[in-house]
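What you see is the complex with one protein chain gone and the rest in place.
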Amino acid sequence: MSENIKIAIKNLSFYYREKCVINDLSLNIRGNEILCVLGPANSGITTLLRALNRLCDLDAGVSMKGEILLDGKNIRDEDVNVTELRRRVGMVFDVPTPLPMSIYDNIAYGPRLHGNKGRREIDETVESTLRMAALWDDVKDRLELPAMSLSGGQQQRLCMARVLAMNPEVILLDRPCSGLDPISTAKIEESLTELKQEFTIVLAPHNVQQASRVSDRVAFMLMGSLIEEGKNADVFSRPKDQKTSDYITGRFG
Amino acid sequence: MNSRDHERIAKALIWTAALFVLAVLAFILIYILARGLPRLDWEFLTEIPRNMGRSGGVSSTIVGTLMVTSLAVAIAVPFGIGTAFYLAEYTRGGYITRIIRFCAESLAGIPSIVYGLFGFIFFVIFLGLGWSVISGALTLSVMILPTLIRTSEEAIRAVPNIYREVSYSLSATKWQTIIKVVFPSALPGIANGIILSVGRCIAETAAVILTAGSALRMPSSVFSPTRTMAVHFYILAMEGISMENAFGTAALLIILIFLINVVANTFVNRFVAKGVKR
Partner (left out) sequence: MKTFRENLSGYIFMLLALSSISALALITVFIIVQGAPLIADVGVIDFIFGMTWAPSQGEYGIFPMIIGSLSVTLGAVILGVPVGICCAIFLAEFAPVKLRNLFRPAIQLLAGIPSVVYGFWGLIFIVPFIRDYLGGPGLSILAASVILAIMILPTVISISEVSILALPRQYKEGALALGMTHWQTIFYVILPAAKSGIVAAIILGIGRAIGETMAVIMVVGNATAIPTSILDPVRTLTTNIGIEMGYASGEHRQALFATGIVLFIIIMVLNSLAQYITRKK
């Protein structure tokens, strides 16, 4: 079971002020696979994702216990460079979030921050990442237009390209398809399956069906606790826990 | 009398009040512009006031106004915007924030005559700058500071938080986030605040008369005393020097303020039209 572990979460507990949002969670995330973290609202999934790239540092009143090891290194150590961590662990949010600038500048945002300023190099990055996100053909003639002018699905794929442009190792997606139509959703799921060749993907799906479609492994969380974790086939056909079974069959949620 | 009658009476009352206010404003503007506009010609704008302002134009007061105003805004803007960024981005609502905000709001309420007293004793006397463009500008810069802080802070807070999160998640530092995302998004609002401050400087009389003086000659440097248009207008009217020229100067002031408001509003509208969500 110890093969290729990218992220190891050990006994993680997470609090907003007094309130416990994640309770003693341990989970291994393997490289080059899609892990779906599943569960009803307020299960602590968003918080878990935000803990993995330390975006939760921005929130007031946060405290946590336990360890998150990325390639064996605790990301909460003093000597960890947070910006470098966030470059390695990219994130796509639950609503499309283009920055108020052009399509091109949105993708160039990350690379430019790292002194990677050659116009030629950035041009190449923009093209290759837009191709990976299956958006290049849609936008190649209007890269200078504001990103806001794209449709919701296109915006979300732009956000994926933007993350890819940082050349990350892990990509976190927090319900990336929640506001999208089925066609856009299908396109994003398709790219995810291709992307796992190169990246480790942690996806909070917006419903059970999405998890069953795209995941290699599934983790089911409820009220801040990890209930069950395993291979897609195992969890969906032979759930070990009654709560998991009830959730995936739609008895609650 | 039933509730529908109440409704009708109340509605009539409110409409009357609103239309009355509009009418009063229109009346004041027309009253002054009708007599002032005919006085405005090329000579009035380009000639120096002669004979205490009885004849000649207002050119030196225009120059004085522009010098005092631009200098005041240039001095105040870095402090105002810096304070706004500190309040909006670097503090988490602790007691420091509360103290700064209390001070800023208190500054906003201080009457301009008190700014005049302070500017007179501090810049004119204590720092030995005398009645001068620079004394007037420094005094006004303190006076417009709260406006700048408040409008900029509002503009910065109006920038959706998700932009900051996205920027951080793309591995930007705080400084990079502020410079590349927050500042450009807040710029229209900040610009609006700056333009309104320009308007306040141009309109101010009490604080300027005590610090920049009322000399009518063309200011030769920032250390020369000068008379701004508002002060000139006040002296012409109060001392009954020339009603005709007073009306002309008043019309000029109103036109300037009107233009400033128009420019400020286009900035706000662009801000809204840009479709900044959430």
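Some observations on this one:
Lettered A and B in written order, each chain numbered from 1.
The definition used in the following text is that contacts are C-beta pairs under 8 Å (C-beta built on N, C-alpha and C of every residue); 3 or more make two chains touch, one makes a residue touch a chain.
Not measured: the values here are computed from a predicted model.
Among the chains on display, the ones the left-out chain touches in the entire complex are B. Remark: the residues of chain B touching the chain excluded from display are 3-4, 6-7, 10-11, 13-15, 17-18, 20-22, 24-25, 28, 31-32, 78-80, 82-83, 85-87, 89-90, 99-100, 102-118, 120-122, 126, 142, 145, 149, 173-175, 178, 196, 199-200, 202-206, 209-210, 230, 233-234, 237-238, 243, 246, 250, 253-254, 257-258, 260-261, 264-265.
One rule holds in what follows: only the chains that are shown with their structure count from here on.
Centre-to-centre, using mean CA coordinates, chain A is 48 Å away from chain B. Residue ranges on chain B touching chain A, taken from their complex, read 92, 162-173, 176, 180-181, 184-185, 274-276. Across the complex, chain A meets chain B through its residues 53, 55, 58, 60, 83-84, 86-87, 90-91, 93, 95, 97, 99-101, 109-110, 113-114, 148, 159, 162-163, 166.
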